[in-house]
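Sharing a structure, written as structure tokens. Questions coming.
And now, subunit A:
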Amino acid sequence: MMEESIVYSYRPLLAILCPATAAILILLSSKRPNVRESWTIIAGILQFALVASMIPTILNEGVIKCTFFPTMFEGIAFGFKVDAFGLIFALTASFLWILVSFYSIGYMRSLKEHAQTRYYFCFAIAIFGAIGVALSANLLSMFIFFEILTVSTYPLVIHDQSKEAISAGRKYFAYLLTAGVFLLFAIMMTYYLTGTTDFTNGGIKALAELGPAYKLTMVILFFCFLLGFMKAAWMPFHSWLPTAMIAPTPVSALLHAVAVVKAGVFGIVRIVCYIYGVDLMTSLGLGLALACIAGFTMIVANLFAIAQDNLKKRLAYSTINQLSYIILGAGLLTTEGIRGAMIHIPFHGFMKITLFLCAGAIMVATGKKNISEMGGVGKTMPVTMLAFTITAFGMCGIPPACGFISKWFLCQGALQAGEIVFLFVLLIASFLDVVYFFPIIHTAFFKKPEGVAEEVEVRVKEAPLFMLVPLSITAIFSVIFFLDFILGLNIISMYFYKLVEIAVGNVVP
Partner candidate 1 sequence: MMEWLIAEIFAKYNYWVSIVLMLIGFYAMIAKGNLIKKVIGLNIFQTAIFLFFISLADIRGGTEPIVSEEIIHMGYVYVNPLPHVLILTAIVVAVATTAVALALVIRMYEEYGTIEEEEIIEKEREMGL
Partner candidate 2 sequence: MIVTAHFPVLVIVISMLSAFTILIAGRWNKKTCLPISIATISVQLFMAFFILNQVFTRGTIHYRLGGWAPPWGIEYVIDAFNAYVLVIVLFICLLTAIYAKRSIEREQPHRIVPFYVVFQLLITGLCGITVTGDIFNLYVFLEIASLAAYALIAVAGGRALKASYNYVIMGSIGACFYLLGAGFLYAVTGSLNMADLSHLLPPLYESKVVQAAFVFFVVGLSIKMALFPLHIWQPDAYTYAPSVVTVIIAAAMSKVSIYAFIRVFFSVFTTDFIRIYVPIATAISWIAAIAIIVGSVIAIMQSNLKRMLAYSSVSQVGYIVLGVGLYSTQWGLHGALIHILNHAITKGCLFIVAGAIIYRCGLWNIRDFEGLGKKMPYTCAAFTLAALSMIGIPPSVGFITKLCLLAASLEATEYVFVAVILASTLLNLVYFWRVIERMYFVRGEGEEENEIKMGEAPVSMVLPALILASLCIIVGILWLAGAKTPLLPVVDQAVNALLGTGVVAAP
């Protein structure tokens, strides 16, 4: 761990204020849809620019700090601290927000959805929460944004307002706010034990120095944290995620593939690497426990996924599985494992969002939600299905999408840890990925649509451009990330590799 140069700057604050301001402007211009939606886009671009402008400082081994005010609790300040790991998440979320904003416009207008102002407002607040989680300097600040994220996504989940949606919303709230309760307890307990909640490279020293008398306390505390991060949808606390798929597709795409669930795994990695630290985790044997939970989730979630016919639900189980890749990487507690975990956060984000956007595009263009009905979609929507296929390959760990790279790192991490079992778990999970993704591709390209007479001229009927372009961009990026691994240009892959390099360097001595 080398000395970090600390740069004080208000840029993190400005970056967070972008969506917050946008939210207010959206409310004010609720009567004019065009103005309203342009606020979203302007804020998205501005925010991404601000987040991206922090890259050079971080690449110079620096840390950007912005202490807002010291809180009533001594030793906890409300503030932001941007390090390499936080920036990875922030970059992913803010970049994808721009694309999803465009997509939302296409989706919401095509389906003539109701309550659009509420939708855009809550979306902006949710991003506010997600970026806040990414940039927070300590657990308490993070918790505040965490809860904002939970509350603001509720109206999005039940957007449909049907009975089913409302009960889904209840489930969503019941799980995530209970999680919040555990998290709050864990945070206050950490504060009580150590007098600080700051994210520290290599873990909080005071916690590591508590001694063997506190061993049990620390183990219990860790599981409280883990329960607190139910957003990561680890089994058996996963069932809110498939239920929440009743939300409009852009919501599922951004929030339940990127912002919300990633905030969960982000939190787990933060706890493992920045609160407990690798050494303490190893000595307490918690890494293995975490890896076991993740391994279990990976296999079981995939088995669930195979059984789903609803495309979005299948993708949801796939998300649960992929999130556990990240948890597993963190649980392995090796350089390569953590590297794989960190890099999988943006990579899975880009790939999964493509898949969801494709699902939404199919729904808008054909009105089909179930996989069994999707015969012939590959012919009518070639671009969408091409993007889908590439990223589905990525999910399974097959080039040319970037999923291959993170899995490569994870497998190396498993070897490095000497845990051959987890190598097999990874491989089996990848195999199961193939089992449930390939039938979709097969149905789409090689099956004939149901009930259609022979030899009808196949017409290309894609979703609106507003939707098609974003999903193509994310698919292209998934490939670019892979190419850049070979090319080493960095700029085209948003410096993810470099950032992960630095983050891993910070965390593991």
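These made the cut because all candidates are chains of the complex that A comes from, given by their letters.
Following the convention adopted for this analysis, a residue touches a chain if its C-beta (ideal position, glycine included) is under 8 Å from a C-beta of that chain, and two chains touch if they have at least 3 such contacts; residues count from 1.
For clarity, every value in this text was computed on a predicted model and none was experimentally measured.
Although all of 1 or 2 belong to the complex, subunit A touches just one of them, candidate 2.
Taken in their complex, subunit A has these residues touching candidate 2: 69-73, 78, 114, 143-144, 147-148, 151, 155, 158, 161, 165-166, 169-170, 173, 177-178, 180-182, 184-185, 188-189, 191-192.
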